[in-house]
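The complex appears here minus one protein chain, its other protein chains still in place.
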Amino acid sequence: MTDIQIQGDLAPVDARLTGPAPQEAIHHGPTAADRARSVIKHILLIAASVIMIYPLLWLIASSLRPTEVIFRTPGLWLNDLYVENYTQGWYALSYPFGQYIINSAIVVVGSIAGNLLACTLAAYAFARLKFRLRGLWFAIMLLTLMLPFHVLVVPQYILFNALGWVNTFVPLILPKFLAVDAFFVFLMVQFIRGIPRELDEAARIDGCGHWKIFSKVMLPLMGPAIATTAIFTFIWVWSDFFTPLIYLTDPIAYTVPVALRSFLDATAGSNWGAMFAMSVVTLIPLFLVFLFGQRFLVKGIATTGGK
Amino acid sequence: MSAVSELSTIHRVKAKTPEEKRLAAREAGRDNKAGYLFLLPWLIGLVVIVAGPMFASLYLSFTNYSLIQAPEFIGLDNYVRMFNDPRLLKSLSVTFIYVIVGVPAQLIVALAIAMLLNEGMKGLAIYRSIFYLPSMLGASVAIALLWRQMFEADGVVNQILRLFGFQATTSWIADPQFALWTIILLHVWTFGSPMVIFLAGLRQIPGMYYEAASVDGASKWAQFRKITLPLLSPIIFFNLVLQIINAFQSFTQAYVVSNGTGGPADSTLFYTLYLYQRGFVQFQMGYASAMAWLLVVIIAAFTAINFYFSKRWVFYGD
Partner (left out) sequence: MALNRRQFLIGAGGLAAAATTMGLGACAPGSSGGGSQGGGGEGGETNLALAWWGNPTRNKNTEAMMAAYMAANPNVKISGQPGEFSSYWDKLATQTAGGQAPDIIQMDMNYISEYGSRGALLDLGSVDTSKFVEGTVDSGKINDKLVGVNAGINTAVIMANPKVFEKAKMDLPDDKTWTWDQMIEVGAEAASKAGVPTGVGQLINSDTMFGILVRQRGKNLFTPDGIGFDVADAQAWYDFLLKGVKAKAFGTPEQISEVLAKPLDQSPVVVESGAMQYQNSNQLLAVSEAAGQKIEMLRPPSLAGKATERKGWYKASMLWSASAKTKNPEAAIAWINWFANDQAAAAIDLAERGIPPNAEVLAAVKSKFSPEQQVVAKFIEDTKTEVGNTPIAPPPGGGTIAELLSRHGTDVIFGRTSSAESAQKFVDELKSNLQV
């Protein structure tokens, strides 16, 4: 059994991979060449970053301009800060915008809990357990990803209507507890399969049943997959428009994307300023979740494998 | 161990003595029970929420269904009509181009950036968040509108090109030759999702492999080929399969950028956009359902091919 080292987060790898050049044998620490390479890399990354976030910068800049001016000003430069988009936009709809954020938060938290619970269970079954028809069920699971949702919408709506769940959050959250998001099941299957079976065997020999292996061995090692699932669920559910559109009829229950759409009116003027301002406001939780959540993404395998 | 054989067969150890046979049977039975128990939430979800509507939509594909009145059985008429529908063929070709060009392009960029960010460096967390941002925004109406504006005749892209001396007067977004490419570019721009998944996968590769290799004098490129690629292959495979499945069903970006029309001369008429038009705008949900099931067949074929070839290059630790 080999030992696997704990992988740190920001360990500088450059020097290790390239190895010391002969004339550098006396130097410790980064050389001029290393620093130059690092500077170039940073320059490239910064340039790429600007390209990546230019649209976001434009969004933020536009949210600080009055609506009439937004589409006539191409640049990013701001003369004044027009904060009314924020202060008025918050109250522009039937309810203060915080109401919609709370609604979205409820749906999102429920969805994350559901996905984490149900998808890990199903993934463990597919990846580690041998049972009859496993291949068939796996194929069916993938199949469920392939049918465009526009044709599923109406039959599902009829189903949920028959159950009396229209105008509740139930159709938005309950499916997550039933592992309907095959994307995450498949993701976790692939991660689990990357974990050496020796660990299972070791636990089995120690007398653990499947549940213990799952909860005590697998789950801790699946950190990145779990973090990925949580983050992606958050972002996708937060931005989901169509499902809340058809299931939530009472405006007080609207989630953020539906509320944002209310600012637009294709047949008259739209309140772009307020819509952009509220879009920026709703992007903040997304950004924060990712900023803090990515720490868990990078925890590598930390395990002592030895006996 | 190949992915396909892993999934499709049950590993049977040759049990010789009755004692062994009994043990083997008990093992299999034990896994059976445990397997279905772990699978229970998913099975319930499948049966209650997914299977019913899926069968319903299959049934609808054989009907005339306006959403407003009850469906009326018409047999294979929808499928026959599909083969004579020039817009359907056009939407298929648009979608194929998008998948065949957009998916590899996006994945290559995602992997490259993920590798770049995998090495520790100052500001890593910030860079990672910045590169992930577009994925968070990608589906938003505001960004798609801005994207359209950027590629207009006087948009930002042309302004920058003019700075470099090009005669940039084409309206990329209004020209049927180029409109699709702006959407492909938008797809590549939102490489954050597969990038994050690649990062998570890269992080699971123990650093000591790289150390050992560099001690042996292996170049970075050799390390990439011999260590990174094989150990990352399950994740690459995952991203490939799922990005293809998702790309075939891409809807929102085309919808917003083309204002729901499918762009200049149907050049951005993605398959699901056309499906949506038929189903919800023209009240022909039966036809749309038939289109949906054709798409299932196409995607299933691509996925099956993916799985078949994965035997050759995907390397699992178990």
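Points worth noting:
The letters A and B name the chains in turn, as written, and every chain counts its residues from 1.
One rule holds in what follows: a residue touches a chain if its C-beta (ideal position, glycine included) is under 8 Å from a C-beta of that chain, and two chains touch if they have at least 3 such contacts.
Keep in mind that what you see is a predicted model, and the values were worked out from it rather than measured.
Hidden chain, full complex: it touches shown chains A, B.
Residue in contact with the omitted chain (choice from A:Ser49, A:Ser62, A:Thr120 or A:Ser262): A:Ser262.
Across the entire complex, the residue among A:Leu93, A:Ala203 or A:Leu283 in touch with the chain not shown is A:Leu93. Among A:Ile60, A:Ile102, A:Ile158 or A:Ala202, the one in contact with the hidden chain is A:Ile158.
Where subunit B meets the missing chain, the touching residues are 32, 36, 43, 46-48, 51-56, 59-60, 64-71, 148, 152-153, 170-171, 173-176, 257-261, 264-266, 280-285, 287. Listed by residue number, the positions of subunit A touching the unshown chain are 67-68, 71-72, 92-94, 132-133, 153-155, 157-159, 161-162, 166, 241-242, 245-246, 249-251, 261-272.
In this section, only the chains that are shown with their structure count from here on.
Computed centre separation for the pair subunit A/subunit B is 16 angstrom, with centres defined by C-alpha atoms. The residues of subunit B lying in touch with subunit A in their complex are 7-11, 28, 31-32, 34-36, 38-46, 48-50, 52-54, 56-57, 60, 67, 113, 116, 119-125, 127-137, 139-143, 146-147, 149-150, 155-156, 159, 189, 193, 196-197, 199-201, 203-208, 210-211, 214, 220, 223, 231, 234-235, 237-238, 241-242, 245, 248-249, 251, 272, 275-276, 279-280, 285, 288-289, 292-293, 295-296, 299-300, 303, 316-318. For subunit A in complex with subunit B, the touching residues are 4-5, 7-14, 16-19, 38, 41-42, 45, 48-49, 52-56, 58-59, 71, 74, 117-118, 121-122, 124-126, 129-132, 134-135, 137-138, 140-152, 154-156, 158-159, 174-175, 177-180, 183, 185-187, 190-191, 193-197, 209-210, 214, 224-225, 227-228, 231-232, 235, 239, 260-261, 264, 275-276, 279, 283, 286-287, 290-291, 294-295, 297-301.
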